[in-house]
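Here's a slice of the assembly, chains where they normally sit.
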Amino acid sequence: MAEPRVATVRPVPEESATGKVAEIFADIKATKKLSFVPAFWRVLATNPDHLELVWTRLKTLMHPEAVGRTSRLDPLTREIIALAVSATNGCAYCTSSHTAAVRKLGLDVEALGEVLAIVGLFNSTNALADGYQIEPDVLPPLD
Amino acid sequence: MAEPRVATVRPVPEESATGKVAEIFADIKATKKLSFVPAFWRVLATNPDHLELVWTRLKTLMHPEAVGRTSRLDPLTREIIALAVSATNGCAYCTSSHTAAVRKLGLDVEALGEVLAIVGLFNSTNALADGYQIEPDVLPPLD
Amino acid sequence: MAEPRVATVRPVPEESATGKVAEIFADIKATKKLSFVPAFWRVLATNPDHLELVWTRLKTLMHPEAVGRTSRLDPLTREIIALAVSATNGCAYCTSSHTAAVRKLGLDVEALGEVLAIVGLFNSTNALADGYQIEPDVLPPLD
Amino acid sequence: MAEPRVATVRPVPEESATGKVAEIFADIKATKKLSFVPAFWRVLATNPDHLELVWTRLKTLMHPEAVGRTSRLDPLTREIIALAVSATNGCAYCTSSHTAAVRKLGLDVEALGEVLAIVGLFNSTNALADGYQIEPDVLPPLD
């Protein structure tokens, strides 16, 4: 019987992190108010420069208050976008993680169902529009 | 020189619609407060049963007030989900149409940039999580 | 060691279903001639309105005789389309379930191989046509 | 104003083909009963070995009678699979070309609508199954 699927690289254990990686791990836990560093970040840490690039970008976009930015979108809307993208791409890790995040931000199971219903609907209409190669409507010029 | 890409079927012109198709066309314009029937619906009308199925579903999910439902999500959030899915799938018709919808609901160009920045970010992290085959974090049991 | 991946919500057990959900569960088993309600439907049941929308649409398209419709496609062709879409999207649950369905409708393992060979071929040519950005052939006007 | 999108390489004109490419072009027209070589093949011809590989595979799977094979699927079902894959991937060139092929094989516009309705439905359920990370049903062992 085959092994269950595993990460293709060994995640960096929190306790063995040093230097830049240790700092970023601490920042992730503080910014996201987590008691552990999720596997995603511990895998990226196998290339510290890449860890830094992805964390900087995600922190800026998803935790704007932590970098002194003001966002036009509220935190739940931002996580809903993350979930919609992840469900559309069928990314298991990401779907699990962003579902946990929207739940933590107050979305109950029935409302989660509404989000996914809309995700499902537009994956359907996307296939229809592409399947019929529908020409764009003539819209008013851009302002 | 090749022709520009065109719909693979001839959309049903509004003025030639009769019966169920004409009723749905009228409902689309009234519900969506539009002066014309978008090409998407006029193409689906080549199979009237299918037009009805898709419109019923979209009306229920995206125009809940029109069917006496209460939605847990506001109209802008619903359209943002539609745009996130369409950009992720690269559906040209749908992206154009849902961008027009979020603009009409008040999202300005800079805030649109924030939505797409988040869409871009998570298409990136999805590829990373899949590219590393990252194992799910052990999350607390479902409530 | 991480837990195996699990549904992000708790499926509604058949025996705890009431009202509209219980009715739909019974209809699914009767229409699909199944002795149990698949997890897909029990998860959707966490939002009963969504369950109803998806079941109504799937029943209409995939079990037309149950709603008095006549389909132009035979049941095996309809399930082959479902499998082709699911394999292309890499949806594990759906691929398993539609493979079971085509097998039940008489497709043996070798013929399943032919279906997937064609699915594989066109995922390849799609990437080639997009990778070369090939312009459409000038086709005769639509009739 | 930007140019319309064009192939990223110059397709090989039919009249300038020689040797292996000319032979394959002739075989494509004879096998597919076409009066011209579609752009897809003329672009692949910029790498003659690749042209040969793709044509051999496509001819074997889609024109089995031409290579003395017997297919378990009829020609229309084979083209429907091609269309389902192409619409799911949103490949413009391929969607146009396979729509033309199913029309030529007798599928009228309304039946095309039924095919695409099913394609749309399962793109939707795929996103739902992935969005909820639904665990597979326990199915009977493989025979």
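Brief remarks follow.
Labels for the chains are A, B, C and D, by order of writing; each one numbers its residues from 1.
Assume a residue touches a chain if its C-beta (ideal position, glycine included) is under 8 Å from a C-beta of that chain, and two chains touch if they have at least 3 such contacts.
Please read these numbers as outputs of a predicted model, since none were measured by experiment.
Of the identical chains making up the complex, 4 are displayed, while the complete assembly in this file numbers 6 copies.
The rule we apply is simple: only the chains that are shown with their structure count from here on.
Farthest chain from chain C (centres taken as the mean of C-alpha atoms): A. Spacing of chain C relative to chain D, judged by their CA centroids, is 21 angstrom. If you average the Cα atoms of chain B and of chain D, the two centres end up 27 Å apart. Residue positions of chain C touching 2 or more other chains, listed in rising order: 2, 5-6, 8-9, 44, 53-54, 57, 61, 85, 89, 91, 135-137, 139.
Viewed as a contact network, the protein chains are fully connected, with every chain touching every other.
Contacts from chain D toward chain B in the complex involve residues 4, 39, 90, 92, 95-96, 99-100, 109-110, 112-114, 116-117, 120, 127. Of all residues in chain B, only 2-3, 5-6, 8-10, 49, 53, 57, 60-61, 69, 135-138, 142 touch chain C in the complex they form. By the touch rule above, chain A contacts chain D in their complex via residues 83, 86-90, 92, 95-96, 99, 116-117, 119-121, 123-128, 130-133.
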